[in-house]
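Worksheet for the structure shown next.
Every protein chain but one is kept in place in this view of the complex.
So that you can tell them apart, the chains are marked A and B in the order they are listed, and the count of residues begins at 1 in each.
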Amino acid sequence: MGGALDRVADALDVETFLVGDSEEECLRLARRLMEELGLPDHDVISLQFRGLGARVRVRAYLYRPGGEYGWLKEGNASGG
Amino acid sequence: MNPAVLGCVGTAKNTGKTTALTAILGEARRHGYRPALTSIGYDGEELDNLTGLPKPRVDVEPGDLVASALPCLERAPAGWDVVADCGVATALGPLVLARVTSPGRVILAGPAHRRGLATLCRLLAARREADLVLVDGSFGRLSPLARAHGMVLSTGAARSRDLDALGREARAIAGLLSLPRERLRGLPGRRPRLFRHLGAEEGEEAARLLATGRDVLVAGMVTPAGLARVAHALRPPPGVPETRTSGGVAGGPGAPEAQGWGRLVFTDPVQLLLAGKPEQVSDVVCRIISRGVRLAVGSGPAILAVTANPYYPVPLGGGRFRAGAVDAGALRTSLEEHLGAGVPVVDVLRDGPDRLWRVVEERLLARGPRARGPAEPLPGTVRAGFPAQMRGTDPGGPGTG
Partner (left out) sequence: MAASPATAPRTRRVLLAPLDPVHDVGLKLIKKQLEARGHQVTLLPPDLTPEEVTRAALAGRYDCLLVSRTVGYESAEILARLADLLDGAGLRPRMRVAVGGMAVRPELAAEMGFDAGFGPGTPPEAAVAFVEEAPPRHDEEALSLQKPDLCALYSYHWKDTVIGDAARELARGIVAWAEGARTPGSERAAVAQAMLVADEGERLRLEEEYLHLCGDEVVAMRRGQPPPHGRLIGEEEKRRALGLFARGRGWQPLTVTGYQRLPVVFVQYGTGCPVMDALHAVVAARWGAQGTVHFDPAWSARQEGLPRGLVAWSADGTFYTPENLQFFREATGNDLLWQVRAHRGLNTPETVVWAAAAGADLTKINPVYGSLGGGTDPERLLVDAVAAMRLAARYGLPFDVVTNEELGGVPAHKAIAGMLAVVATALELGARPILQPLFCYSPEAMLEGYMEQDYVDWNAAKVIALRRIIDAPIWPGAPIGFLTHTEERVQSAVTTSLHAGLAASLGVDAITIASTDEAYSRGPITAAARVDSLRAVGEVFRFLGEARVSPTTRAEKLAEQLLEGVAGTLRDALRQPSFCQALYAGVFGTREEGGNPGRAGRGTVTRSAPQ
């Protein structure tokens, strides 16, 4: 059986509020956050800055359509 | 042959219960025993259902028998064939007995009540395919283990960092599990009075009956108030000084039994463990005994060993934990001092699995199917902690359950 990441259907979204001084800083922080989490292949889906910081959602696709999905591997698909 | 039934119980989450169980399981296989594995309720997830803390896995090997809810087996990576439907329902589906065909993890969701565990044990006895039933239990879910023959208690820093408190608690639990076994057979015309519930009122009544020489059997729920009322209502017999037992302290040679007083028998020690905090219950039980009442239990598990786990989880936030630890040596010393030589203290990780296994083999398996339980009176501190008659002489066993 694989790890839990195998069972992610497609993407991992990270949502949080980042404290920062500017939209640019928050954008940098959002990207760095994903790097630190070991998810270098990511995209900032939405980021809304309002003074103190930004509401942000960043996404890392683990499986894109047409790829080979972890949740379909032998053992995962049949072991549920 | 009736298989021996061993319950593994922790005083709290992360006290090393599953580690102990896994160690016993591995050693049992190595020594040629045929183990069967189940749990009370549900266990085997990577993260604890209630606390979100990581839990050790239960890995099985080909040939092992497991009893679990069918849907849980279907989710298990290990391979298995259903051997029998146990005829017991669980919240997760029907309980089935399965033989493992390829190694891997299992999720155990076993019987939730003692009747269910008894049914499973009967099935295993009839099939003669297992000689040791390992039951993954928890201190919060103890009742079904009234049907076990032995119990390994796991405690440690995850329960408390106060090592003395851990010792006191372990001693109280061990003491209650070591009460003498007695099968109440009423004399002709002198049937024991049966209580299905021991509350304050019933306690008063029980004390009155005991004082008149009538035996009392408690077969239902025991409340702290009920026990306290028994202790309070029974005056010490003339000429016998009252034995103080605060803090589980010793009564020396023990109070002489009052001639002519009835016997107070609980169907199993688990009833008493369910009555409240072990130390408080143990205190009251000691007071009743010190009044000169013969207090015993019908059957139930004997304490085989206490395992000590110095590690405890320290939350880091974000659902992550790191391991903290108390001094392993100090923990062991405290437990040994409180429990005495009668109850071995094992640190599974440091001592290795074979030490725990030797205890299980000597104190449970070597005694044969008819005499399981602690045949020897419990010596040492435990013995010193309880009046003399608490030294068990009539062990419970498969034949008595």
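Annotations
The working rule: a contact is a pair of C-beta atoms (placed from the backbone, for glycine too) under 8 Å apart; a residue touches a chain by one contact, two chains touch by 3 or more.
The shown structure was predicted, so the numbers you read here are calculated from the model rather than taken from an experiment.
Which of B:Ala219, B:Ala233 or B:Ala325 touches the hidden chain is settled by the complete complex: it is B:Ala219.
Of the options B:Arg122, B:Arg183 or B:Arg196, the residue whose C-beta touches the omitted chain is B:Arg196. Check B:Arg141, B:Arg208, B:His232 or B:Arg358 against the missing chain and you find that the one touching it is B:Arg141.
For chain A, the residues touching the chain absent from view are 9-11, 13, 15, 43, 45-46, 48, 55, 57, 59, 61, 63-69, 71-72, 74, 77-78, 80.
Hidden from this view is one chain, which touches chain B at 40-43, 45, 49-51, 69, 89-92, 109, 112-116, 138, 140-144, 146, 196-197, 199, 219-223, 270-271, 274.
As a convention for this text, only the chains that are shown with their structure count from here on.
Rounded to whole angstrom, the centroid-to-centroid distance between chain A and chain B, based on C-alpha atoms, equals 47 Å.
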